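Here's the structure we're looking at; comments come further down.
Just one protein chain is left out here, and the rest sit where they should.
All chains are identified by letter, namely A and B, in their written order; residue positions are counted from 1 within each chain.
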Amino acid sequence: MKVLIVNNIVPFLWGGAEELAVHLQHNLEVSGHEAEILRIPFQWEPATTIPSQILMARALELGNADRVIALKFPAYLVRHPQKTLWLLHQYRQAYDLYEAGQTNLPAGSMGDDLRAFIKRADDDCFKNCRRIYTNSEVTQQRLATYNGFDAQVLYPPVNDPELFLGGSDDGYIFAGGRINGMKRQHLLVQALSLAEKNVKLLIGGPPETPEDERQLRETVQRAGLSDRVKLDLRFLPRKTYAEYVKHASAVAYLPYDEDSLGYVAMEAATASKALITTTDSGGILGLVKDNRTGWVAEPTLPSLAQAMNQVGRDPARTKAYGKAARELWLSFGVTWEHTVEALLR
Amino acid sequence: MKILMFTPAIKPSAIGRMCSLVTQALVRKGHEVFLVRTENEKLLEGDTHDFGCELLPWNDTERVQSLAGQSDLLVYQMGNNHEYHFGCMVWLPQLPGILCMHDFFLGHLFWSWSDKRREEAEKILRAWYGEAMAQHYFNFPSTEAFIEGTRHEAPMTEWVCSMALGVVTHSNWGAKRVLESCPGPVYVVPLAYDAPGHVDGDRQPDNDALNILTIGHVNPNKRVDSVIRAIGQSATLRAHATYRVVGSIAPETITTLEALAAEHNVKLTLSGQVDNKTLAQAIAEADVVSCLRWPALEAASASAIEAMLYGKATIVTDTGFYRELPDDVVVKIDPDDESASLQSALERLQRNPKRRVQLGKTAKAWAAATFTGDNYADKLLEIGRAATKTQILRDMIEQLTDQLCAWGASDQILALRETIDPLRLFSHCGSDKPMSR
Partner (left out) sequence: MKIILCSSSVPFVNGGYRNIVDWLVTMLEQGGHKVERLFIPQVDEPDLLFRQMAAYRWMDLSAADRIICFRPQAHFIPHQHKVLWFIHHLRSYYDLWDSPYRGFPDDAKHRRIRDALHDADTAALRESKKIFTNSQVVSDRLRRFNGVASEVLYPPVFNSQRFFCRQANDEIVCICRLEHHKRQHLLIEALRHTKKPVRLRLCGTSATEGYPTHLKSLVGELGLGDRVRVDNRWISEEEKVEFLAGCLAAAYLPVDEDSYGYPSLEAAHSSKATLTTADSGGVLELIRDGVNGCVAEPNPQALAEAMDRLYTDRSHTQAMGKCAQDRLAELNISWDHTIDRLLA
């Protein structure tokens, strides 16, 4: 079949969704299909340009494709009779972020009108899809709550699981992923001040902005933890990243209210590493079960410090948690083969 | 090109007459023209002008639709008379085309059209002119009050212009409302006219005498009484001027005007309605034609053009369509100082027969070159081409609006500049109008 993967493009930004689309294309081809990726420009400032971009998505003619797999708003609004959604993102600023007051929709009647409009367009799209999958329970939950549609959770697979096998315990906690305020690596650093002296941290990943980098370094500096915190702040080559994960005692990932399971958590689980997260980390809690596959702390410094202490206190237990994390992850049956089959069902 | 022309066709229609000059010009240029008669059913019996092409009635629905589908250009001649333009109002909403506006004020047309459509009419009034006008419109105490109360505030120009692909007007006056409501190009084109029944052998000026003529249905708008008073004010004029008024006239008006003339010692002849031959004769004998108008309701004046084509010195009010005539082809009267202005103008014309004749010659040459069927036809073809883009844009906007409405878009969303502005590339004139249902 000719399968068109439809995603947004925010020029010069490349993230998880873009990686996912590329791997999906590759795996569709491995399964014997022809696959291409269509990237539709999306720019949401100011919010009053959103209706025109919705219209833009609708105006495209995709007759040549047998199937469409769409990932994000507003790309998923393209017209096609055989459209399956693998919903990574709705326009949260019209839904849950609007309620949390974190939106770019203007105040007043214009904002109300835009919200209503986006919701109607979304509902119309969801109604006419072949199937709807989401990448996490959180996304699934939001879809049900705000739009009243049911979807099946389809976790994105780890793209190269073999890289994460056969590690060791080199006595540090690894914190991976993008560095920014929402991912809260700074919280770990601050909590480290309260933790036992033998706890060490390795933070590796690309800072979202130079300011984010500066702030993190300063946090380490001010806490006087330069000897216990190693910073490798850049886009890590895949192998380097995998090494960091493989040789950690445990992996900490505590973003604020993340949509999905989180690649960092999935990759850590693949590597049989115990996980540390917080109660408000959203989708990550799908993999982190307190005292079973890792530790779920309160998002406070003492609670996090406690969790970090636990890692070194009983290495056998920590290893068992890591094994359990991997088992839990494998039990989800998330492979590319299964993913492709599900998306083309 | 294949052209479908919608117009009244019967002989009494001046618009029909004008249109026949245009269709003949189009046929001469090699285009295929079909004419849809728009007069009301009972008038379809009457004799028609010679258009040089096939005629069909507006109620031959199948044929009209079929021809419209094959035509490159649709044109509608629009005026204030619902009896004459009945068919236009039937077809314009369904078959968009180029509108030729003979009157900017379409109050009578709208009134008559609104019969049995009150609710829809009020919606239209509300949309263009607001709630207050929607309430008042049908409740004026008299025709005069209605004209006064609506000609500035709610002339109904927008109602038809918004349905057109493009508009041809015959003067700039009143064009503002057209520009604001028509989504397509707007052209100002001189009316097509001719002077049939022209009697050869111009009148040789009789040195002292001054024959003044006014033509047309006699109503206060034509300022007949002003002319009488102006003559009465001047000894020279009283001695030398004769004022003839040709055109249908109510008995009361005859009485009033005759009394006024007697009072002021003015030589007045009221001829009433006459046949074409007599009319031509009257024009031939005239030294000056008075085409005063106040207020000016027409887009252009057929009688003024006619007077110029006959080579007559013509007096006009300095307003509206007349203001745009070149200063050296007509004599313009200041409406704010009508009495004095008119008197001095007439005195000057009486004193100087050579200048009178020269003025008439200049007017004739200019009018003959300007108000031609050929020029009008050329401009129609041009605006037709310009408007095709509008149609494409309209279709596109309609599709977009439908899609937006299907998702319950509010008026605010429909009006978003961010949606409309990037599409300006496709339009001929500025699309300042929000999308509407």
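Note that a contact is a pair of C-beta atoms (placed from the backbone, for glycine too) under 8 Å apart; a residue touches a chain by one contact, two chains touch by 3 or more.
Every value quoted in this text rests on a predicted model; they were computed, and no experiment measured them.
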Residue, one of B:A235, B:A250 or B:I392, that touches the chain absent here: B:I392
Candidates A:G15, A:G63, A:G166 or A:P210 - the one touching the absent chain: A:G63
Hidden partner interface residues of chain A, rising order: 2, 4, 9-12, 34, 36, 38-41, 43, 49, 52-53, 55-56, 59-65
Chain B residues touching the omitted chain (full complex): 2, 70-72, 385, 388-389, 391-393, 395-396, 399-400, 419, 422-423, 425-426
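Just so it is clear, only the chains that are shown with their structure count from here on.
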Chain B residues touching chain A - in the complex, by the definition given at the top: 400, 403-404, 406-410, 412-413, 416-419, 422
Of chain A, residues touching chain B in the complex: 46, 48-49, 51-52, 55, 58, 109-110, 113-114, 116-117, 120-121, 124
